[in-house]
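Removed from the display is one protein chain of the complex; every other protein chain stays in position.
Let's turn to chain A:
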Amino acid sequence: MPHDHSDHPHALLPPDPALRVKALETILTRKGLVDPTALNEIIDTYQNKIGPQNGAQVVARAWSDAEFRAALLSDATAAVSDLGYFGRQGEHMVAVENTEAVHNMVVCTLCSCYPWPLLGIPPAWYKSDAYRARVVREPRKVLADFGVTLAADTAVRVWDSTAEVRYLVIPMRPAGTEGLDLDALAALVSRDSMIGTALAQNPPQDPV
């Protein structure tokens, strides 16, 4: 069992995490330091307004607009800001492009840095010890956990976000998507494909 060391202030709060955060919120609210309505607003933002659909729009545009793609690769912060995607944990963006030669993956081994304005709040596995510990050493075994196998001659490049720079992986555009519009392309771009633990999905096949 984990236990709290009594010389740490947090040990004065209830050990149960739900009660712990509730107690802290209650104290802070009572002192006029947090407003529960503002907390609801923050939660609504990351639950409903900001998420991987933003990043998928960026990738779809990069796939279909050569000028935007060049701008994105040259200065991603400016390019995504122009689309309205800027803010906390996305102040310094860099886009990296998957090719037949190089497959990119992103991690933060020291905590859980992640491009919030483009992908939202990271999934639990991204924040897990297993992902943080393993992906820099054995990215291909981690990919296997996701059911992904790369070609033998594809190099893996793992970006460990140790600073405030946040990385967005542009997955390879699947074959057979030439006629698709931006929304149809974005639907092929999953959150995991923009972290590098998945590939873009193939387009749905027309019924024969």
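Keep this in mind: contacts are C-beta pairs under 8 Å (C-beta built on N, C-alpha and C of every residue); 3 or more make two chains touch, one makes a residue touch a chain; residues count from 1.
Methods note: contacts and distances are computed from a predicted model.
Protein name for the hidden chain, per its UniProt entry and selected from "Nitrile hydratase subunit beta", "Nitrogen regulatory protein P-II", "4Fe-4S binding protein" or "Zn-dependent peptidase ImmA (M78 family)": "Nitrile hydratase subunit beta".
Looking at A:L12, A:A66 or A:A175, the residue that reaches the missing chain in the full complex is A:L12. Considering the complete assembly, chain A touches the hidden chain via residues 1-5, 8-10, 12-14, 17-18, 20-35, 37-43, 45-47, 51, 86-92, 94, 107, 109-112, 117, 120-121, 123-125, 127-142, 145-146, 155-165, 190-192, 197.
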